[in-house]
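Okay, handing you the structure first.
One chain of protein is taken out of this complex; the other chains stay put.
Order of writing sets the labels: A and B. Residues in every chain begin at 1.
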Amino acid sequence: MRNKHWLLLVLALMLSAVLVACSGNDDTTEEDTGDTDTTEEGTEGEATDGENVLRIASTSDIPTMDPPLAEDNVSIQYTDTVLEGLYRLAPGGEIVSGIANKDETEVSEDGLTYTFHLREDAQWENGDPVTANDFVYGWQRAIDPATASFYADYLMSGKIVNAAEIYAGEMAPTELGVTAEDDYTLVVELLTPVPYFESFAAFPTFLPANQAFVEEQGENYALSADSILSNGPFTMASWEAEAGWELEKNDTYWDAENVALDGISVKVVKDSDTALANYEVGEIDRTSLSGTQVNDNKTSPDFNSLAETSVFWMKFNQGSETAGEEMQNVNFRKALAKAFNKQSYIDVVYGNDSNPVNFFVPEQFVEHPETGEDFQTGSDVLEYDVEAAQEFWATAKEELGFEEITLSFLSGDTDVSKAISEFMKTELETNLEGLTIETVNVPWGEQLEIMKEQTYELAVSGWGPDYADAISFVDLWVTGGANNDISYSNEEYDALVKSAKGELALEPVERFEAMQEAEKIALEEAAIAPIMQRKTSVLSKNYVNGMDELNPFGNDYSFKYVELDK
Amino acid sequence: MAKYIAQRIIYMIITLFIIATATFFLMKLLPGSPFNQVAAKLSDAQMEILLDRYGLNDPVPVQYFKYIGGLIQGDLGVSFQYNNRAVTDLIMTRIGPSAYLGAQAMIIGSILGIILGMVASIRHNSWVDYTSNILAVIGISIPSFVFAGLLQYYFAVQWRIFPPSFWEGPEYTVLPTIALMIFPMAICARFMRTEMMEVLGSDYIELARAKGVSNNKIMFKHALRNALIPVITVIGPMTVSLMTGTLVIEQIFAVPGLGEQFVRSINVNDYPMIMGTTLLFSVLFIGVVLIVDLLYGIIDPRIRLTGGKK
Partner (left out) sequence: MDKEKEKLSPEQFQPVDLAGEKSEELTRPELSYWQDAWIRLRKNKGAIMGLIVLVFIILISLVGPLLNDYEFDSANYDAAFLPPKVEGLEWAGFNGHQTFTVQGETPEEAIQRGLEGYEVEEQYLLGSEVVEQPSEQNDNYYSVDIEVDIYSAKGFEDEYFWFGTDSMGRDLWTRIWKGTQISLYIGLLAALIDMVVGVLYGGISGYYGGRVDNYMQRIIEILSGIPNLVVVILMIIVLKPGLLAITIALTITGWIGMARIVRGQTLKLKNQEFVLAAKTLGSSDKRILMKHLIPNVTGMIIINTMFTIPSAIFFEAFLSFIGLGLQSPYASLGTLIDTAFDSYRVYPYMLVYPAIIISLLMIGFNILADGLRDALDPKMRK
């Protein structure tokens, strides 16, 4: 009796285990069938149109396909691939016509009114024409506080009429300074001239939305492949959470004949070694390299480095409680800024060919409006120079009267951040006598909090622009600025930035030079210690064309122009 | 028995409630906010508006009661990082691959481990014993990310036997399953060997032998059963943790599972996801512990959990 009981139980146990396995199995078979469906579709597509599908990996799922909510690289990349705004970015960051014809756009004398003329042959996937009303709705929806868009507020408030008030809930979204004069004419009213408004017209936050479709989908809008309505070069054929998504060429796109790819197949791969393994077995056509992978693959014929517009620097927190007095001393800061080898920093941390820099507005980002010269004319005040650093250090010691000092160095908990703090500690301690660096490696959330409370002395951080204008960088260090978490303050600098944002808006040359001057001041005072302008290293099969450059802002690549040359 | 189980289920609810409460308050102490990603570009005023909108500016106890209120009605809330998708839906889509892999690894791993352990105990101090022992030691001395990475490099990239990653069919589960099952296999083998040796040396087995009971019957009917207690103690909870997902394996083999999801939820302060996953894990964990306790009594009827110390 007891024995039978026991046997039964083992059976039950095994059965339950099997059942669990089966139910797991069921789940996956369901998903599998889902997957096979899509792969079948994919293969069918491939069969009819040749192997013209770009296969790539993404380090994360798409956080959102709802344009106003897009705030990370992946969301920005794919909202912009599936949808098209007034303008679009062509390879190299050139802003070209999208739904609006760029050549016909009218800007009023005072720079406060923009009139966009839309093409009449553009349509949504469902056959509706893309009209000015779709933009009005899209923008109103973006700034509507109920949508909770970060970027809408960041880019619209204070620039487009009534945006700030709407976001604060004081006005209805319909009050936004954007109107449809007729179906194909869009008028935008600004509060102040925005010399870089062109960039906005190509940014995902300013994408149109089909009101009927959005309202029909309600809460489900943009949550799955079916609830996205495309008007851009590609449509989303399938989207499996955390696994990947498939894009297909949109035959109803107005410029479909100039879209070379039949589709894009994206798989979510979080581990960079896994992405590399897939590249090596030919599962994907392209992969980004990170950390030591760069060193291991830099001899490959498929290796390429793409310049970014992100610049990295070391912050000197002058509002530090423990060492505020020292951090406010220019010689002290200059000594730190010049005491570490920027090239070694790149070699050790990234192992690629990023450029060591002595400035903070990136190179090859903006050009002089008349002469076409690069914003950067080169500065060497903060160049790596141990001897000079030691002299500044000695002066600082005299002025401040200290022999030994401990500074905290704040960094993240990723491999890269670890390498950074390890490197900086070694370099600074070796080159500056009496200095002790206490490294603090904490998760990102904690890091933000520490930076906000300013309870650190040194930290490495970087900035990437959201529009093509130097003000995106120069604005960082104004007194009391939202991003000035280093308490830097210089009246002359503030005045220059203020004029660049205000009265000089319509005088591009003076404005440009004012910003150059402002950067120079900040560098001479060593507000921060520039380190490098980053490059992304990739392995890319030789048949992939049109992905050799990164866009300076917005979506990284313009898939519309990518070709496979198999 | 029924009374005992009913009693345990009441305790289970209380325990879950304590876990939920503790996790809720601890999680609120985590640095940062769900808006970390864009925090660098947000001004304080904007941040306040966002926090208000999601009710994150309420005092924590208020947020807590709101959450518990929802929980009682079976509402786990919506995820922050996935733009308001329901936590329940998100968990349901993620748990599939994790549970499948975990179950597969657990079943194969523990069966192999038990067999290996039994063989090693019968032929103890033979080469089988030594080999299985050294394999077990190496299996647990090499961290899983190294093991998984090597599997992927050799079997997928070098020899091209299995696909390197993704979740598209049975052949895709081979490498992650091997990587996952090493630990349960090693642990089952070692526990089984030790416990079997003790059991085989005990008087009642001697007696059975003396009575002329066949060797197979002794092994499977008497010895195996009596040696199972430590094995089920360990594999019960281990099954739960494997089936609710493991970060490293899911990341390396690009499996869209729950483990990776959970760690990210913590990193991005996605409070409802953290709570949902924690509760799921706890329910399963406590359930399995109960099953293991019941199994004790069935494997060895002398074990009684109900009565206290006499």
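Assorted remarks:
The definition used in the following text is that a contact is a pair of C-beta atoms (placed from the backbone, for glycine too) under 8 Å apart; a residue touches a chain by one contact, two chains touch by 3 or more.
For clarity, every value in this text was computed on a predicted model and none was experimentally measured.
Touching the missing chain, out of A:51, A:296, A:433 or A:492, is residue A:296. Here the missing chain is touched by one residue of B:5, B:18 or B:45, and it is B:18. The omitted chain makes contact with just one of the residues A:73, A:179, A:441 or A:454: A:441.
Against the chain not displayed here, chain A makes contact via residues 281-282, 291-293, 295-296, 298-302, 341, 344, 347-348, 413, 415, 418-419, 421-423, 425-426, 439-443, 446, 541-542. Taking the whole complex into account, chain B touches the unshown chain at residues 11, 14-16, 18-19, 22-23, 26-27, 29-31, 133-134, 137-138, 140-143, 145-146, 149, 153, 160, 186-187, 190-191, 194-195, 198, 201-202, 229-230, 233-234, 237, 262-263, 266, 274, 277-278, 281-282, 285-286, 289, 292, 296, 300, 302-310.
As a convention for this text, only the chains that are shown with their structure count from here on.
On the chain B side of its complex with chain A, the touching residues are 30-33, 35-44, 46, 49-50, 53, 81-85, 90, 93-97, 99-100, 102-104, 106-107, 149, 152-153, 156-157, 160, 163-169, 221, 225, 243, 251-254, 256-257, 260-261, 267-269, 295, 298-299, 301. Listing the residues of chain A that touch chain B in their complex gives 2-3, 5-6, 9, 13, 17-18, 20-21, 23-25, 27-28, 30-32, 35, 39, 63-64, 66, 69, 71-72, 145, 148, 150-151, 153-154, 167-168, 219, 222-223, 240-244, 267-271, 273-274, 277-278, 280-281, 283, 442-446, 448-449, 482-483.
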